[in-house]
Each structure stands twice: as C-alpha cells, then as structure tokens.
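Every protein chain but one is kept in place in this view of the complex.
Chain IDs A, B and C follow the sequence of writing; residue 1 opens each chain.
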Amino acid sequence: MIVPRREFLKMLGVATGTLGLGGCDRDWLVPDRLVELAQRGPGLESQVPTICGLCESGCGLTVRLVDGLPVGLKGNPHHPLNRGGLCPVGQAGLEVLYAPNRLRAPQRRGAGGELEPVSWEDALAEVGGLLGKMRSEGQGSRVALLTDEPGRLFHDLAARFAQAVGSPNISSTKSQGLLPFTLTQGIAQVPGFDLDKADLVMSFGLELFEDGPAPLHAISAMVGSRQTEERAAHIYAGTRLSAGSSRAEVYVPIEPGTHGALALGVAHVLVREGNYDRDFVAEHTFGFEDWIDDQGRERLGFRRLLLERYYPDRIARICGCDAATVVRVARRLGEAAAPLAVVGGEGSQGSNATWTGVAVHSLNALLGVFDRPGGVSLPPPIPLTPLADPETSSLEQAESIFAPGGSVGAFGVDAVEKLAERVIDGTYPIDLLIVVSSNPVYSSPAGQRLSQAMEQIQSVVVLTPFLDETSAHADLVLPTHVFLESWQGTTTPAAVAFSTLGLGKPVIEPLFDTRHPGDVLLELGRAAGGPAGAALPWVSYPDYLKERMEGLVISGEGSVVTGSFEESWVHFLEERGWRFLEHRSLENFWAALERESGWWNPVPARGDWARLFRTPSGRFEFFSQTLERHLRDVGGMTADVEMSEEEALERGIAAMGSQVDGDEVLLPHFEPPIASGAGELQLLPFRPITARGHLAAVSPMVAEMFGYPFLDGWQTWAEIGTDTAHDLDLADGDLVAVESDRGSIEAVVRVHPAAVPRTVHVPVGLGHVQPGGVADGIGSNPIEIVEPIRDNLSGVLSTTSSRVSLRLLRRRPHGGPAPMDGGH
Amino acid sequence: MSSGPVRVALLGVLLLIVTGVAFSLLDRPIEQPIAFNHRLHVEDLGSDCTDCHLYAMTGVRATIPNVEVCADCHAEAQTDSEEEALLVAYIASGEPIPWRKLYWVPDHVYFSHRRHTAIGGIECETCHGPMGEASEPVPRPFVKVTMNGCMECHEQTGTSNDCLLCHK
Amino acid sequence: MTSVNDKGVSAGGLEFEDQDLLRSIEDSGVGFRVVSTLLCLVILTAWVIFGRQILRGLGVTGLNQPVAWGFYIVNFVFFIGISHAGTLISAILRLSQAEWRRPITRMAEVITVVVLAIGAFHPVLDLGRPDRALNIFTAGRLQSPLLWDVSSISAYFMASTVYLYIPMIPDIALLRDRGVRPRWLYQFLAWGWQGTPRQQAVLERAVGILMVLVIPIAISVHTVISYIFAMTLQPGWHSTIFGPYFVVGAIFSGIAALMMVMIVLRRIFHLERYLKQVHFDYLSRLLLIMSLLWFYFTFSEYLTAFFGNEPSEMRVFYYKVTGPYAPFFWSMVVANFLIPAILLSFRRTRTIPGIFIASTSVVIGMWLERLNIVVPSLANPRLALPTGYYIPSLVEWVMFAGGIATFMLGFVIFARFFPLISVWEIQEGRKLSIAETTERLEGYLPDPVPSAATPPMTEGG
Partner (left out) sequence: MTRWGMVIDLDRCTGCGSCMAACHQENNLAAVGPEESSRDRAFHWLRVLPEVSGSGAEVKVRYVPQPCVQCDDPPCVRVCPVHATYLGEEGIVAQIYSRCIGCRYCMAACPYNAKVFNWYEPEWPGDLKQGTNPDVSLRPKGVVEKCTFCHHRVVKAREEARAAGREIRDGDVTPACAESCPARAIEFGDLEDPTSRVSELTRSPRAFRLHADLGTRPKVYYLAERD
C-alpha cells in the first residue's frame, strides 16, 4: 500500500510532525512551468554541448536535459581541451545557475547607500546618457573598463566599446606573465606548450593539474588521453606538494622564489655536460656564447654566466635543496625525448617572477624544444573576422591610465593598482568605471586601494550575476546571465599548443531578469548614441559572435570538433583535403558550431621562425636586446639631459632595481626575491582547483569540498610542514591568526609532511564578505594581508612576498590528528 | 471514581475511533476539474491511449494531456456539453488544466512506462484497469499501485525482483 | 500449609509482626507524592526532548561519522547489564536454597523488570526513523544480531515479569484481604489466591520451573548483546570472549546496583530488621569475586589485543590506554577493580557505607566500561581517516537522566503498591527454615554409626 501509506504517514507527519518525507515533495521558486515539466513531463532526455564559463579555461560541457531542464553537467568528450573531464567547480555549474541568492534585477544605490531595484531601461538610459555626454564633451578618457570575462571575443567587443566611447582605458588581464616571452621571444602572447606529446614536463611552481590557465587540459593531455601504463612524467619544483603534484616523479622542495635559481642550476648542468641541443642553440639563439657588440665591446654570454655563477652547490645553497637533486633532475631532462619546462603558480607570483620566467624559458631553449611536437610553438592564429576600424577621426586617443611609467609600474603595470593609484592621487580622473565579470576588490592585492578609489569615482557600474565585494562599492549593479543562460565565445586559454574556439549557446532561458554583458555593452553604446552607436552595429552579442566567426569559414582553416577527441583528431586530418567543401556558408558552419560547440586547429605552422622569434636578432634571445633597448629608453626618460647609451642603460637598470650588475642584468639570471614583513614564515597564497573562477564560493558543494585533500571543507586552512608545525608548537586542526604587517586573517592549521619549512600556504577562494554566495563570512582571504611588493619589470603585484607569523587562537577542539599528520 | 477496567475499556474505544477516522480520511475520492469521458474518446471515437497520453510507449511518464494536446481537436467546441465548454475555456485562456493524478509512484521509485509498455509489452489495462470504459472521472484508481502488486507481477512474468530495479 | 493464609485473613494488623513491610503501602506518606511528581517531571522533559529529536533528526545528538553510536547504545548495554541483578541472582540463590535470599529476591526481580524495560527502549531512541521501528517485525532479518537481541530480550522480559509476579501472588492476596485500596487492583491481581495446599503446590512448582528457565535466558541476553559488537570486524569488538565478558560484567554491575538499591530502601523504609549486615556481607563477597573475575577478563581481553599488535587494533588500544580515552579507561579500572577490591577485602571496610561506596563505584565503572567499548572502536577507522571524536550533547544527557528517573519511579511506584520484601517467604522462612535447614545439615553429615545411637547435632543453620 505505497500511496495510501505515504499519505497516511504524511497526515501523521502533519499531526505529529514525526516524519522526514520532505525529500519527496519538491518546493521550487522557479517558474511553475518548469516545475510542472519536472513533475509531470515525459522525462525525455537530451544532451546539449556548451562551454563552461566559470573560469578562464572554457572547457567543453555537455548538459543533460530532462524535458528541457538542465539536471546534470559533464565534460564534453569532443572538446579538445578537457576531452570529457570536468573539474569540481565545473561540476557545480548547476548550483551556480540555481543559486539561492542570484541577482534578479538591476540595483541602484540609493541616497541611503543601500541598493534598491531599478528597471533595465532606466539603468541603461542613465549610464548611456552619461556616456553620451562625456563622449560629446571629449571626456571619453574619463571612462575606464575592467573585465575578466574569459575569451578574446568578448575582450575585443569590450575594447571596441571603449574605443567607441573614446576611452583608452581598458584593462587587459592577458598581459599577466607574458613578459618573459616578450623578452626572450619578442612575442606579446604566451606560446603554446604541447603537453600532448611531451614525455617529461618540469614545472617550476605551477601546479600543472590544479592551477594555471587550463589544468583539465594538462590532465587530459598528460594522462587522460594516453594509453594505460603510459603518461607524461612530471617533475615539480616548489614549496608545496599539492594533490596533483604528488604524482610527480620527482618533487624538488625549494625555498620560496628560488625557482629561477633552480632552473639556472639545471641549465648549468645541461651545458656543462653538453647535454643541450647544440644545433638549436647555434642556429636559433642569441647571446649564448660571449659576443662582441657593434661598439666592439665584449659582452658576457649565457654559457659563461651559467658556468661561472650557477654551479649546483651555489644553487643548492640558494634553493635549500641538495646539489645531487639538481644534477639528477638536469640529467633526467637531458635524456628525455620530449622535455618541457613550464613556469607558473607561485613561480610567477614572486617579486622576481619575470626573471624566473626567463630562466625557465631559457631551459626550453637549451633543450631546443621549440617548434617541434611536444615542444613550444605558437598556436595557429584563429582567423576571426577582424573588426573593421570605426571612423576614428572623431575618436581622439588619449594616453591610457594603464600606460607604464608614472607613480606605479615603470615597465608594465598591475591594472587594478595603477587605476587605484592614479585615481586616488588625482593624476588621472575617472568619472565612470565599468567592471564586467570581475571581482578585483576581492582578488587583487590592490583591492582595498581600488575600493578607496571607487569612492572617488562619480559612478561605478558593475556587471555581475551575484553581489560581491566589488559591487559593494558600485552605484549601479547590473545582473548578468550565468553561463548556462548565455551565448559565449571563448578562445584558447594561454599556453595551449593548439587553438580552439568555443561557442556556448544557452541551454535554458534566463531564470531571472538578467542580460548578457555583451548585450549590455551594445545597448550602452547605442544609448550613448552618435559614432559610439555606429561603432557597435550589432543587434545582439550572438550577432557579433556570428560576424566574427565568418572569418573561420572564409579561411577554411581548422574544423568543428566531432566524435571523441581521438575521432575528432582523425576527422580533422581526413578533411584537410576537402575542408572547403565542409561549410559552404556561414549558416551551416554556425549550425555545426552550435551543434558541437567547438572549433579547433591543432596544426601549428612549422618552421616559421620569424613568427616564433620576433626579437631584434630574430632568434631566441638569452641576451635580451629587447630589454636592453627598453631600459635605455626608460633610462633616457628619467632625466631630460642628453646622455650616452651606457648612461641611459645604467639609469634604466637602476630604475629596474636589479640586484646583479653588468651584462648579467640582461641575461637570464637569478634575482633574489624580496620578502617584506616581520614574521618568521613566508606566506604563499595559492589557488586550489576548488577556487577556480570567481563564482566558486557560490556553490555549497564546492565550499563543502573546498579542502578535500585534507577531507575538509568550509574553512580556509594554513598549510605548514611537519617541522614548522613542531617548531611553532602547532598541531593539525589548531585555529591560528596569520598576521602580516598589513593585517591578520584566521585559518586552520593543516600539517603537510612535504611542505617546505618556514612557509605557510593559504588557499584563496573563501573569505567573501558580500552576500553573493553561500560561503560568505566563511573562511578568509589571504590576499587581504599580502604586502603589495611589485615585480619591477612587469609591474605585476607579487602575492608571495610577505612574511607572516602564526598566532595560536584555539587548540583543535576535539578529535584526533588528520591522516596527513600521520595520525593513523 | 470509576474502576480501572472501565477506564481501560473507554481508552480502547477512543483509540478505535481515532484510527477509524484516520483510515476513512485515507482514500478520499479524487475530483477532476473537468468530467472527462474516456469511453466517449476510446470506444465511440476509437482513439488510442497514446493519442493523448503521448509518451506512454516512449517516456518515463505517460503524461496527462493538457491544453496544448486537447487543442488539436477542441480548439472550438465540438458538442454542446458544458464540460467541453470548460475545456475550451481553458484552451482559450491558455491556463493549464489542473488535472489530478490518479496513478502515481513515490519519489523513491523509478517507474518507466517505456520499460513496461514498449519493452515489456504490457497492456495499459494491466496496471490502469478498464480506464477506457469509464464514462466519467474515476474517484479512485481501478488498480491500487502497491509494491506487492509490482512484485507479484514480476514474480509471474519471471522478471527480477531486485530492489535496485525500481528503488532509486 | 494454610498458615500463611490464616495469618493473612486473621491479620487485622494486631499481632501481625511484618507491619514494616506493608507500611509503605498502607500509609504512603506525602513523601511518595513529592518524589514521584519530581521524577515524573524529569521523565516528561526527557520525552519532550525525545519528541524534538524525532522532529529535527538525530543531528541533535553528538553523534557523527565515524562515531555513529554513542550514549544511547552505551546506556542500552549498561541498563540491560544492570537488569541481570535480579532474576538471575534470585534464581541462583533460590536454586542453591540459600536461606539468606528471602528478603533479597523480590527487590532483585523488580530491578530486573524495571531496568529491562528502560534498556530495551534505548535502541528506539537511537533509531533515525523510530516511525519505522516496526519494520523489525514486518521485515526482520534473523541473521542480524540485532534481531537476536530483540528476541532474547523480550523473552527475558516475559520470563522475569512472570517470575516477579508469581511469587507475589500470596502477598497480593494478603493485601487484598487486609482491604488495601485500590481494591480492584489486588482483587484482579490476587488471581483468587486462597493459599490452599494445591495452590501452594502449583506456586512452588511454577517458581521451581521458572527459576531454572530464567538462568539460561538471562545468560543468553547479555551474550547476544555482546554479539552486536563481536560479530562485526571492528578492532576492539571482534573478540571471542566478548560473550562471557559481557555476562560477567552484567552480573557484576547487577549485584552492585542491587546492593545500592537495598541500602537506600533499607534506609527509607527502615528495613534494618530484615536486611541485616549478614545479607550485605554475603552479597559483597559475591561482588568481590565478580570484581576479580571482571579484572581477569579485561586483562586477558586487552593483553591479547596488545600482544597481537595488529595495527588497527593498536590504534584503538592506544586510543584507550594512552590516548583521548585514557581518563575514562583508567578510571574504569580503578572504579571496577581497585576500589571494590580494597573496600570489600577487609572486614573493617566491609561496612554498609563501605559497601555502598564500592557498589556505586562499580556501577559507574561498568558504565565507563560500556563507553570504552562502544566509542573508541568507532572513533578509529581502519582506513587513513582522521580519528573521530564524540561529545554527547545535552539531549543525550537528558535522556540518560530520564532513564535513571524512570528506574527510580518504577521502584517508588512498586513500593507504593507492593511489599518490597516477600512477606510470605519471610514468614515461611520463620516457620519452616530452621527445621528444614537442620534436616539439610544433618543430610550433609556422615550417617551415624548404626550401633551407637548419637543424638544429631543441631548447631549452625
């Protein structure tokens, strides 16, 4: 008697409340139609591919729909990036879509300072009007745009928008960490690293399988899409052994910020043992041997520098590892068939990040892995339709607020810091700041400064699906779709060897009164009127995307992904010959793209050295002439007196504040990291895979498994080594205050046997203080307390340069030690 | 003071009454918003179950037809029955008809029509009884959906009775 | 022999010498009302809390993963253990015709019945879905030790209730004849007892059968309870001696509880005339023996675990001996072994207060033992999981209090309506024992030499 019994029990439940059948009746806030469907629909299933918009990777998704309602997500096996895998945050996509506290309508900050709802029309009219006015008064430069929306396509649109309203001020998050490649290869992009065919990847600080631009790609390329008993070996050098890196063949624990030194030590061994690619070095590199410059001066060569200065014993002293390890690793690299050296994570967050990058990348040069399978090459360009230049006559170009020089960033800038500083010191007034899909107040070390700056800016508009730290300072908050509701165009994430283009289409109509950031920009442009409107001719974001895609059809390069990744590859090769026949028109290309959600082009143009090395010498420059010239110019600018090149260079170098001298400055060298603060431990914030993207904190599930490697959740932990714990008399589970000169946060001690002594690692991702996610007020944000030390070369703020101390707040309340602590 | 046994007796009687009321409340008849006539549609007009219960062969749920299905024939009135008038009104307004379910399984049971009809080849009547002959809405299901019922049938047809087959 | 009956009928209370035994019934002072209301309040709170637990879920307790069992199971085992006081002991004493048993058996049996009821209810407290408790019968699975419990406990409950009731009939008849209110109750329960020889004989035989029957059931109950743990693979539980270990522990705590109760009631109802030093003396010797026995079992249990040195076993072992549970473990040893052993070994300390202290410490100690058995094994998983912890919530404490209050209330109410000491057995004792024991003693002695007729000696008894 199932039915009656349940009713009877229900009645009982009503009567005595003794019943837990709540699981069975679903009470929803979403439109009744959807509820009706879910409860009475025929239960027909369908799978729709789209793109994950939660972090910068843009993995391929397959959404499981039952009667048209999304009820499950999985990785799209066709997509060349993730090939069927999906990270924890991606899995939480539905929790982001159905999240309890999504923004449901635009909000304007009232006189009282609290947000009150406002109609889209009014909101857009207001901002549009303001834009139009500034535009007509030639005040366009008083508009600034910050965006982290992944993918080049959106960024192009945003740039066009800025241009249209006459503002040069649009931040490019892409600039992060590409300086090393500019200096050595003369290129303005991060080259592709072919993890698919590499057989040994040495990572300097980059948690390949957790952090970086596309960890899921790293996993599937190095392990997932290889046969059983096969996978790319992996050496990790860093200060912390993450879950991913624990699979490394060798783990080289080193002192914080000494990754560069280790790289040079390895280089030393390779060179001394002649274990490097002589032909490549001879043909395609510059400054390896000593050389005579055009003034006839003897210049130091990389080889001599290495042999004289970077012998293993010294490296061992610097890195706190043993020389034998350096040699062992070097030999392993030398023997490998397709080795690769990559840098990232903590390796590219130090105050010496650029030089670390250069040192590591010069390893790739020594190993001669450029332009070959399993090596470093430039991904083939994505032949998007170029945007026709609007008639720029009326659009005067002022100097950008993000331009290097001035109070902050001599050689490059941290966009957020620069913006904040110049607004606060009044050297560059901003009246309208538009923040799109980004939460800099939370994520940037200059966040607090930015929030101060925002108070001075007349109006701040934030486009976001959730209230967050940044929108807390906004005058107008415009609710945007979450990715499952919107059109997305993503392009290859950095450091991937092939090029992909993801077209994500909405799988469900927007649940609330939200809009796509692209559409909002287009409407604002129209509202601004005049040439601004003309410069943004597209009716909607998908139109814009469609137009850009046309280029792909015309070029005929690449192909829409089909079948499983392998099939897709085969298919790709097959249709090389007759590819032109494939998509006769934009229409059916678009249709195919919608169906499969991805396009890719895996064949790099080989042998195109000129494209690979755009340096003055047309080679890989150990000795960076690019930098030399740049330093000269900078030096020259420091004073308006005439001066010799040498003098200018001297001044430039001084401005850069290097700790070495002579030619070494211009060669890959080890720049000792700066650490500021009184504490005895070095603070190294890191991004666990559960903190990818800025919406992770929205999902209860992600929060609950936030610290899963420690079987832990809902709290920020401070990871320290066993010895460190012992020295500080701390035990796993103790609650401590992590105190820097800048502030203090609370964290729970987690003892990890493999963490480097005198370091403390704290994950970012929790510690939100705005009612955006479910994890608000939970945990803490280490970025709040990092000292804003700058990498003088790139101007990027280092997050790993602060010294902190741990103060015990409360002993572990109960329970035994965690398994990591050898508690079993 | 009344003596003990009497009190006990009184208590017993009270208990009986309570349970009686409870059970009487259990199967309250089910009223439908419109007095739909199955016989008329099936026997007289000779239409098939799946003509209206579209997914009886293909879906997990057979689905109860609603305005969009009914509209195929009843966009405007066919007869002068006021029940149909009601229907037409619903269709006109686009309001979904609040049909009440007669046969249903709890949330922890996975029942797929397709698995039983298309694959198992079971007639609708086996579980739903002579619905087609009902000329007005049935207040109670012809066949009570019970676990024992399911299991008996599985016994007879030699289908597995592994709990996992239906419990989810 | 109709003497009891005559006495009963003729007893206008004039030369009725066991007045003390009926005082609590015939003039229950205001004390009864006060105490029972207080106890009822406690019990009521417990029920309210239980209701709340049902509504909100077991989350209100301190339980968690991996420590899925706590106070409720501990108390379940503990109470059931106590219940071995009575029926078993009284049966053994009856069987061995220990004459000093007469004033003791009744109380012992009452303890059993009351505590058994309480203990048996504890698993229900522990259920996540008490509303489905009946599944045990509708869908029971006999292979599960839990089912073995259900059956043997209910059997034990039946047996001991009957075993309590049957020997009470003459006393109830006595009360009926003395016209004690509520009349209908005694009328109903006296079962038309007139004390005819036939009735006497039937009574004797019934008691005779029951006391033999009860012993194996009682043993089985606690053996089976130990099986709940011993039948799993868990370190610290999976042990062969758990059966006897639990039985010994049960009898141990049972005797202790019995003596506590006796001492308290002796004080309250002025039963000094009946419960004499000698009774306590004998019982405390029994307690001492059990204490030693318990130590022996504990020792061999832990030594085997330690010597085997199996990792998961050791994790649990150290958790108890040196780890977080060390305080509980060692106080258990002290309370169960040192204190009773010392207090009861010397005549100087084997006084009523001394015995009271000893028994109290044993009762507490045995509770700690249950705790030491249930929690540590769960808190230390085999896999590399973090060591669990368990801090009982207020809810669990309240339920514990409720249990104890129910126990007391049970006694108060029983004492209000029935004699705590079997009147007729006492009287029977007076009448017959002397002669009977003399006979028996002669039976023990070597038969007299047929030629020389020597008078039988009549000392002792």
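Here is the rule we use: a contact is a pair of C-beta atoms (placed from the backbone, for glycine too) under 8 Å apart; a residue touches a chain by one contact, two chains touch by 3 or more.
Only a predicted model underlies this, so the values are computations on that prediction, with no experimental measurement involved.
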Full-assembly contacts of the left-out chain, visible side only, are chains A, B, C
Where B:Q32, B:T50, B:S81 or B:S112 are the choices, the one touching the absent chain is B:S112
Touch assignment to the omitted chain, from A:A125, A:I187, A:V223 or A:L307, lands on A:V223
Per the touch rule stated above, chain A touches the missing chain via residues 19-24, 26-30, 34-35, 38, 43, 66, 69-75, 82-89, 91-92, 94-95, 97-101, 209-210, 215-216, 219-220, 223-225, 228-229, 231, 241-244, 246-247, 249, 253, 511, 689-690, 700-705, 708-711, 713-715, 722, 752-754, 774-775, 778, 815, 819-820, 822
Absent-chain interface residues of chain B come out as 106-110, 112, 114-115, 118-119, 160, 162-165, 167-168
Interface residues of chain C toward the undisplayed chain are 56-59, 63-69, 123, 126-130, 132-133, 135-136, 139-141, 143-147, 150, 228, 231-234, 378, 381-385, 388-389
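We take it that only the chains that are shown with their structure count from here on.
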Per the C-alpha means, the centres of chain A and chain C lie apart by a whole-Å value of 70
Multi-chain contacts in chain A, i.e. residues touching at least two other chains, fall at none
Given the complex, residues on chain A that touch chain C span 9, 12, 17-20, 711, 814-819, 823-824
Listed in rising order, chain A residues that touch chain B in their complex are 1-4, 6-8, 11, 23-25, 36, 40-44
Listed in rising order, the residues of chain C that touch chain A in the complex are 54-55, 57, 129-131, 315, 319, 323-324, 379-380, 384-389, 391
